[in-house]
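Complex shown without one protein chain; remaining protein chains in place.
Chains: A, B and C, in written order; residue numbering restarts at 1 for each.
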Amino acid sequence: PEVVSGPGVNPACFSPWAEDTKYFQWEEREGPFKIAVVNGFVGNGWRIQMVKTAKAFAEDPAIKDKISEFKVVSTGTDAAVQLGAIEDFINQGYDAIVTIAVSPDGFDRVIRLADRNDVVLVPFDNVLDTDKVMQVNEDQIEMGRMYAEHVLAVLSSQGKTSGKLLEVRGLAGNSVDRDRSRGIHQVLDESGGEWEVISVVGNWDDGTAKKVVSDAIAVHGEFDGVLAQGGTNGVVQALLDTGHPMVPMSGEAENGYRKALAKYATDGLKGISIGQSPGLVAISMKAAISALEGNVMPQLISVPLPVATYDELKDGTNYWSDLPDNFFTVNAFPPCDVYISGPSIMAQTEDNS
Amino acid sequence: MNDYKKSLKLAIGQNMGFTVATVGLLLLWLLYNILHPGGFSSAVLIQNTNESVVIVFVAIAQTFPILLGGLDLSVGAVMTLANCVASALMSGSPIQILIGAIITLLTGTAFGFLNGMIVVYGRIQPIIATLATGSIAIGLALFIRPQPGGDVDGDLGWALTNDLYELVYTYGWWDADAAWFSPFAWIPVPLLIIIIVGFGIWLPFKKTVTGRTIYAVGSSESAAFMSGLPIERAKLTAFTMAGFFAACGGLYLAIQTSSGNADMTQAGSYTLNSIAAVVLGGTSLFGGVGGAIGSLVGALLLRMLSFYFRIMSIDPLLQPLIEGVVLLVAVSLGALRTLRTKNRLRLFR
Amino acid sequence: MNFPTINISSEDKPILIASGFILVILLIGTGYTLATQGTMPLLTVNYLLQQLQSGAFLGIAAAGLMLVILHGHIDLSIPWTMTAAAMMATTVGGELALPTGLAVGVCIGLVNGIGVGYLRVPSMIFTLGLDSAMRGLMVAHTGGYAPADTATPFMRFLASGKFMGVPMSVFVWAFVSLVIVFLLKKTTFGKSIYATGNNEAAAYLSGIKTRRVILGAFVVSGVCAALAGVLLAGYSAKAYQGMGNAFLLPSIAAVVLGGTHILGGKGKYIGTLIGVVLLVLLNSVLSIMQMPEAGRQVIYGTVIITMLLVYGRGQKVTS
Partner (left out) sequence: MPQSEPILRMAGISKSFGATQALQDVDFSCFTGSIHAILGENGAGKSTLIKIMSGVLDPTAGELFVEGGLVNFQSPTQAAKDGVVCIFQELSLVPDLSVADNIFLDSPPKKWGLIDKKTQREQARVLLARIKCGDIDPRALVKDLSLSRRQMVEIAKALSKKPKVLILDEATSALSSQDVDTIYGLLGELKDEGVCCLFISHKMHEVERLCDTLSVFRNGKHIETFAKGAKSDDEIVKLMIGRTVDAQFPAKPPPKDYETRLSIRDLKWERQLKGVDLTLGRGEIVGLGGLDGQGQKELLLALFGVLRSVEGEVRVDDQIVHTGSPAEAKASPTNFALVPEDRKTEGLMLPMSIADNLMIASLDKISDGPVVSPSKEKEAVANGIKQLEIKVGSPHHAVSTLSGGNQQKVVIAKWLCTNPDIVLLNDPTRGIDVGTKQEIYKLIRALADEGKSILLYSTDYDELIGCCDRVAVMYDGKITVELKGDEISETSIVSAALNIGDTPAHQKPGAMQ
């Protein structure tokens, strides 16, 4: 693509990450387009919801006519296979490839190939450490910051400006875990309070999270707040089962966690829920099509964080008390005309496939 | 002539698994190229081989311990460790890069040697010893690369993951457009790497006494001992070779991705896939039968499966299921032989 | 519990050493908490019971796996057996949740048993294949049916409830242990397992239906993994994709650290029990010490190697 100057098209939807974000422009071409989604690992709820969202969005009347061929593959955690899949789609003459990278690095070759063949490559969610491709993501550091700001705010409203906090981290070595934790610690450091932080590794997994939180409570006693970034159902369960008082906490956007927030807010579980949305895939597909149509696009597109605090929860709107725990609630992005709510994807009865 | 035919028949009969796998691979590969819009082109071949190099190396690595009748559950982890080491060292001047590559290979080799020492002198079962050392390898990899990253020389990455033309062009060894060169220019470098490193080491190695001892130990350790074969040397060599080839895989992955990633799940899946590849290639898990070329074929077969998902329209959420079932069916095909065995005592080994 | 009295033989050595090691781990952990907080929470009944509670899932899975390892086979399908059982249990829900979960375990065990025992595909590879097939099935299941994932109250009670101050899951684990000990020591099935594990040809020629014995062991392993999965869902209050992934390698390690020979034929259940406790405590103490993942992996591997070296090296082949 050519590096051009901004502003880009539809900035409400494709908002640039920062002021100094570059802009790209590809040569305009005739639709409809061949688009592929190259997912990595598929064995967790988020990825499944993402794949379903992609499929549903490809059928959305707004873009259906613009897509001539649409394929989704999952490559597993193997970097070589994912690179191979992308390269394969380039060889097959696809116009755009949307992907969740299995590693933030290592895509130099396919980026070069995509450029040579004028293919639009759009990594999202796990983005790449490069500014050579157009990418779509939520700001993970900001998410960490908001987690911590919320918990500190609730605590200070209770008159606490120092104390003991439990941080429940995600998968070791993952950049999302790193960034969220970084954001959290920035805020804690800036707050000037005396915060003793105990970190445990919950792997974003309910069972593991519950176990390590229970252990931490058994060993360290009571905490004033919990800064979790995943596996939040397990964290809540651990609080309940150990009889730990309900304290302010942070967490992802699964339906189960929001149900718990709604239920236990009055007991003190004054939490914040911000999630990485599986709907990012839809925005990425939209961005890819927009780029193919010759529009000016920001290199790094920031999707607004879908925040909900305990006092903002409304049954049937941003959580569903009668639906399963595992799906991710936030999926609608009005500025982008993307309205694929969690329930419509994950709680459908089996006939609209 | 007649004798030649008889030899061939014997060889096929004695390597049934390998023969079936090879024929199967060829058929699947032909069909794939027919179905692929860009089939039978250098670009597709480059892509196919690029995707396969690492698993091929790791599968070759796994072959040695399996021939011995053991198993190396650390190959994926050692590959990852080498990948991280390479990502830290493979930049700078050509000499520095070369030294980096050598250190990477040495790291994996040394780790394999350590596995061998534990198995031989600690007399711990390989499967469980390497389960533990695999953990250690991943730990070390995480120390080196707590987060994915590193910058391996980009030109190198580009040159080694394309055809010969790009390699020559990138480094300007000679005129890449020379007429004499054009018949070879399309050959993918990764294919050459597999053939040169894999076959170049394996074929001679098989003809050494140590190589043959590995087979003998896998087939009957007591017979090997009674025959005065160097058993300990063979075991040490087998695990060292496993470390070396795993490191080759890690090194190539670093070149291919210009980075290192201490990814535990990826390491685990490489280990398990390597076992599947070795078995698909006709090597017996009991040891003594098979070889690295079979593992190469097995690894390619394993990869072939995912190639098909990209040229056919299959519901993405059904793909993992299909993949699992196909693997299950493929490994059960060997059972056909079992069901034909007329003497049930032969089933126990 | 009616465990045999301990007299020191080569089979008991691992058990004694592992027990000693458990004490060492507790002491190190206590030393750490004393130094950092001045308290000794690790030696409280509460903490230990909690470890047993969360160790129960690993313990139950390892108990079943042991029967398979006694044959010299291995069951790599444990992770997705756990997950599939848990997910199917919550999908069906209600009173049928637990039976459904266990039925999933039986089915997976049967398929494994047929593949390994009857078709004679190496277990290493067959169970691996079934594991990925089950993963595929669960992905398709979640994607196609949006299943309910909330654990039933009974599952929650079994996993997190307490009876006389002791977590229910500890009772479940104890019950499973008793059943396994009974199977191994007192039944013809148990004798057949050891015989088949030692020399399948001889066992077959002695008129033992070795294929059925293998099948039986895989079914037990499947059921145990399924029970562990259902309990884990009860513990986390819901079932989710990939919930069993963390259990495979530790359960193999626990069985082997307990002195069961990986090539089959030899091993006592109490060893497995102690192996599980050891690993659970080791993990917990490392977590308390906030050991980063890298160090944790290195320590984990080193502990296994060291202990096996201490157990005494295997026999050299001479004839």
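We adopt the following convention: a residue touches a chain if its C-beta (ideal position, glycine included) is under 8 Å from a C-beta of that chain, and two chains touch if they have at least 3 such contacts.
These figures come from a predicted structure and were not determined experimentally.
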Quick one: jot down which shown chains the absent chain touches.
-> B, C
Touch with the omitted chain, as defined above, among B:Ala21, B:Leu140 or B:Ala216 | B:Ala216
Touching residue (missing chain; options C:Ile22, C:Ala89, C:Ile208 or C:Ile305) | C:Ile208
Given the full complex, what residues of subunit C touch the hidden partner chain?
-> 186-192, 194-195, 198-199, 201-209, 265-266, 318-319
Just the residue numbers, please: which parts of subunit B touch the chain that's not shown?
-> 7, 10, 14, 204, 207-209, 212, 215-216, 218-220, 222-229, 288-289, 341-345
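Please note the rule applied: only the chains that are shown with their structure count from here on.
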Find the geometric centre of each of subunit B and subunit C from their Cα atoms only, then give the gap between the two centres in Å, rounded to an integer.
-> 31
Hunt down the residues of subunit A that sit against at least two other chains at once, touch-wise.
-> 42-43, 48, 51-52, 172-173
Multi-partner residues of subunit C (each touching 2 or more other chains) = 135, 139, 143-144, 292-294
As the complex stands, subunit B meets subunit A at residues 36-38, 41, 43-44, 47-48, 50-55, 142, 145-150, 154, 157-158, 161, 253, 256-259, 261-266, 269-270, 303, 306-307, 309-311, 313, 316-317, 319-320
Subunit C contacts subunit A in the complex at 33, 37, 41-42, 44, 46-47, 50-51, 54, 57, 135, 138-139, 142-150, 160, 232, 235-238, 240-243, 246, 284, 287-288, 290, 292-294
Subunit A to subunit C touching residues, read off their complex = 42-45, 48, 51-52, 172-173, 198-201, 203, 205-208, 210-212, 214-216, 218-220, 233-234, 237, 241, 256, 324-327, 346-350, 353
